[in-house]
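As you look at this complex, bear in mind that one protein chain is not there, while each of the others sits in place.
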Amino acid sequence: MTFELVLFIVVAAVAIFSAAFMLISRNAVHSALFLVVNLLCVAFFYLMLSAPFLAMVQITVYAGAIMVLFMFVIMLLGSERLGGGTTKYGWLAGGAVALTTIFLVVVFVGIAQAQIGTLQPQAPPPQARFIHSIANAPAVDIYLNEQRVAADLSFGDATELQTLRAGNYNLLIFAACPDPDCPSPFERGATPLVALPLSLEPERATAYIVAGTPEDLRLLSAPLDLTPFEAENTFRLTVVHALPNFGAVNFIQEDLGNPNRNVVLAAELNFGDVSPMLSLERRQYDFLFENLGNRVIALREYSARSRTHELLILTAVPVPAVAGAPSTRPSYLRPTAPAARHAFGSPQQLGTELLTTYLLPFQLVGLLLLATMVGAIILTREEVLKRERKRLVVSPAIKRINRAIPINVSAESAEPALPSGEREPSAD
Amino acid sequence: MEVIASFVPLVVILPFAGALLNLFLGRYLSEKLIGALATTAAALAFAVAAVMTVGITAHGYEAVVVNPPILDSWIYIPSAAIDIPWQMRVDTLSLTMMLVVTGVGTLIHLYAIGYMHGDPRFARFFVYLNLFLGFMLILVTGNNFLMMFVGWEGVGLCSFLLIGFWFDKKHGEGWKNSNAARKAFIVNRVGDFGLLLAIFLIFWTYGTLDYYKPNEVLHIGGEKAAADVLVREGGDGIAHGQKGVFAQTEAWLAEGGHIVSFGVFELPFETVVTLITLFMLIGVTGKSAQIPLFVWLPDAMAGPTPVSALIHAATMVTAGVYLITRNSVLYHAAPLSAALVTVVGAATALMAGFIALGQWDIKKVLAYSTVSQLGFMVAAVGIGGYAAGMFHLITHAFFKALLFLGSGSVIHAMEHGHHHAHAHHESEHGEESHGHADHAHEEAFDPQDMRNMGGLARRMPITFVTYLIGTLALAGIFPLAGFWSKDEILGKAFNAAFIDGKLEGFAMLGLLLAAAGFTAFYMWRQIKLVFLGVPRTEAAAAATESSPSMTIPLLVLAALSIFGGALNIPLGVNSVLVIGVLFITAGFWLLWALPSVRLFFIGRAEPVTSLPSLKPAFRLIALGSAAAFMLSGAAIILVPSLGASYPLETLVLWLEHSVPYTKGLTLNPFLAILALGIGIGGILLAQRVYSPAPLAEGNQDVLEIRPDTRPAFQLANAKLYWDETYGRLIEQPYNRAAAWLAHKLDWEFWHDRFHHTVFRDFYKRAADFIATPVDRGAIDQGFLRIGRAVAQAAARLRTVQTGYVRTYVFTMLFGVVLVMLILLLPLLRQ
Partner (left out) sequence: MQPAVATEYFVVLSAVLFIMGVLGVLVRRNAIMIFMSVELMLNAANLSLVAFAQQWSNMGGQLIVFFVITIAAAEVAVGLALIVAIFRTKKSIDIDELNAMQG
């Protein structure tokens, strides 16, 4: 008996009793008020079911607007004292009770049988993105089995986060074909630069980094955590060492004013290592990569958006070729960070869904409301007395009679004396 | 020769082309142009035939079979192995016919331009004429029986169209013409039926309808034709093993004992040949107007005179003679039929000659004369004198056409004379159409009735002289053409009777001699009535000579009638003498003809020999040419070497190459003098009888007055009651049967009783039954009940709509629970 369960039972009882009283009470206003209580209970349930926004909507719209409307109409019609009288269909009550009993029985048995609790939601599919971080390497196409997931990926490019199916794949990296009309490498019979087995598990988001040298090509996988953030102004950071032929580096958060207050966020990262996930507050940082006391590269005034998972890749970038000098130098890649998911049931998530997936129904419902408004107004307006229309065409016979006799004999075609807008007969 | 012969389709195409042109363009062309078109078509056809004649002479008289372009198989049924091609045959016989048809046809076309002047359907006439020419040429050029039959039927059609040409004659007279046309067609049809049976038999027996297959060479016939029809081996492979009809006949006769099977019975081949020839004879009696199917020919005189001249004298009626000549092989193999042919021909000759004595219409006399002369021809070919028959065919074409055209000229003049005569009296009648003779308030004037004529010799000299020449030729006066051909026939009869001992020869000889006498008599009677004496009516007195377009053909035909005999001078005659005489005759002829022509052209119709009235230059020409001819004639006679090389028996030799069993004749001088005497005697007798006036009082014939000759005359005048007999024997029973069938059987029984009872009453009862008990009772009730049931169901179902919301909600809830149960059933079952 957890606390929630007790709470649930109490509120449920309140809901049921209020519903019952609503049904029984003779006074319509009392019924409406009982219904309000019921609605508030349901709102409470929504809160319990992690739908806070809906709870608020329920209270505002349902209890606040709809029931008020009900009240208005009840008062308007003075129907609180309505009720009683004989009914021709007395058997309805009995039949209704019977049917509803059957209904309940079916529901109970169904619930008992269905074992709802054991039903598990489907796990969300895996997501992956691919980043090319080999300097002086040509653009590549990346294929998972036969599905192309990255096209013409040059150095420094990162794909978006793609939703893929879970399973085991064969990752194939081909040199990208410069010609846009190239057939697929499978038709070309090209040999992949790299062929690695890859396993995608559900509910995981990963960034795959193609790192190393063209001769020694490696695939680094950096897991991304996109679960909802509890704290609002934080972001997550992962650092990846993708600088080939380089020793271990330390990733240090620098305090420019006081070097002693430097914090080593990730230590002893070797080539190919991925740091653990760091949770950082949302402010400006100064970071430093250091190798054996040497400063490798420093980042000044690094700031990130909250609720994102940032990625920092230490890699080599090409430099203009100068004889005798190496062709690359160390630098970093910072691909755009994907935003984490919203909490379940949060207004943000609701809003996002409403405006992306359910945009069309959203708009249509808006139109519907508009139509409803107009309809309600029309239905309830005061009846305007229709004015009698005058006959457009008066037959010549009647005209002759009219002219012959001074008094207007044809009273049927007489028009009410309305000022303007009289129409003359069109035919004479 | 093949090249020349390949023109033979032109002979057929040209007249048809002329017909089509006149048919479609006729309304836009002038009379002269239409006539010129038609005449040119005929003349060109004659030219082609002439060219082919020269060609075939130069190439050994060998026959050529030509397949015309485009037209291939006429009937082609490969599954029954029937392949009857559209083939034409160019041999001496067909060329003879072609020349006669196109030659005389051209002259008659020319004549018709003048004769039909002013006729409202002028173009149509020439269309028909050309059409006829085309069909006749198909008849004679065909190489198989089917093509001949096509031409046979075609000329019958054209005859019908042309006889009834004036079907719209005024005052209700047109129906007489259309009746005559129909009579011609129907009587011909009876004959055609016989011919068709013959053709069917031929096809059944021989399996082919070709006269000769293309690779058969007809050896020069005569007596020894049996084994002489060779089949040239090799070559084009057409019907290699199959022979043509005639060759097959010879082969089977030679081997003997061939049996023809008809499925249920069999007949020996000779019997079948006899049957074939007998059926053919029926066709011949129809087309060539022999007993018993000649009755259409006199009625056919209702057509315009050019038609009578062309079709019913010169060409169509000779088709029968051509048929028998072509089938000489068959007739030679069937002596019984040949004898029958002879007897029929001879009998017809005498009978028709007798009837001609009593006729008053100028054209009827000529018509019966034609029948009589056809009898001569048919008898000749029946007795085996194929060349004689063809010779008479040719000469008869000349002088009979001449006579007809002359009669046309006379009729024309009579009509115009009638007009002129009445122009003084009346002024309201302006009809231009030919043949109108009735004035409402006058007696009917028949321009063709000889009793209205007389004294026309002075009024129409050219017509008179040419008519006279024609008469003399017909009567068989030396040295005109008729003498030679008639004498040939009589000679054949004599030979058959006295040398071969055939019975039919005796009959033929006797009948034909008598007929010759009759011929001379009635022809001179006609001369007396028409030309000599004084005009008996105003019309005759006002008659004038006809236009050149009418008289020039007369002159040409007269010349041909004079010289036609030279075609076939028999053996034993001193050809030198004959040629000389002919030349002298020619001189006399020229002496007369040229001035007359000249006079006519300068607009004076003067009596004969008005030489002095001509200009000196023309006088010189006329005299000079006449003298030239006469002197050369005398020279030929007196200097033997000049004329010795004139060929004799030209026609016989010519025809021998295409007609087997043709043989020539040596002149029998006794017979010749006998025939000549009979001819002259007939003329003299007629001259004596019909003098001083040809008609006795009351416009009766002299013979009619005399009691001993009156029955004979009346019998002749009544045409021996042939038409009445046919009427009694055939028409009346037929009409009665038809009337009975129409009224009693069809109308009363079928229509009134049967239809009314069976159909109408039964239908009514059935309809009533279906209407009332079935329709109203069952069906209506059924549907009404359905309707009511629906209404009741609806009334009951309507109560579901209670109008109470709560019931609706309850129902919905019920439905929801039900659906839930169904959906959760699998779950609940666990």
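Residue numbering begins at 1 within each chain, and the chains themselves are lettered A and B in the order written.
The criterion applied here is as follows: a residue touches a chain if its C-beta (ideal position, glycine included) is under 8 Å from a C-beta of that chain, and two chains touch if they have at least 3 such contacts.
Because the structure is predicted, anything quoted here is derived from the model rather than measured.
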Where the unshown chain meets subunit A, residue by residue: 2, 4-5, 8, 12, 15-16, 19-20, 22-23, 28, 31-32, 35, 38-39, 42, 45-46, 48-51, 53-54, 57-58, 61-62, 65-66, 69-70, 72-74, 76-77, 79, 82-83, 85, 87-89, 92-93, 96-97, 99-100, 103-104, 107-108, 111, 116-117, 119, 121-122, 344-345, 349-350, 353-354, 358, 361, 365, 368-369, 372-373, 375-377, 379-380, 383
For subunit B, residues in touch with the removed chain: 798-806, 809-810, 813
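Heads up, the rule we're going with is that only the chains that are shown with their structure count from here on.
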Computed distance of Cα centres, subunit B from subunit A, in Å: 111
Residue ranges of subunit B in contact with subunit A within the complex: 804, 806-807, 810, 813-814, 816-817, 820-821, 824, 827-828, 830
In the complex with subunit B, residue positions of subunit A that touch it: 88-89, 92, 95-96, 99-100, 102-103, 106, 109-110, 113-114
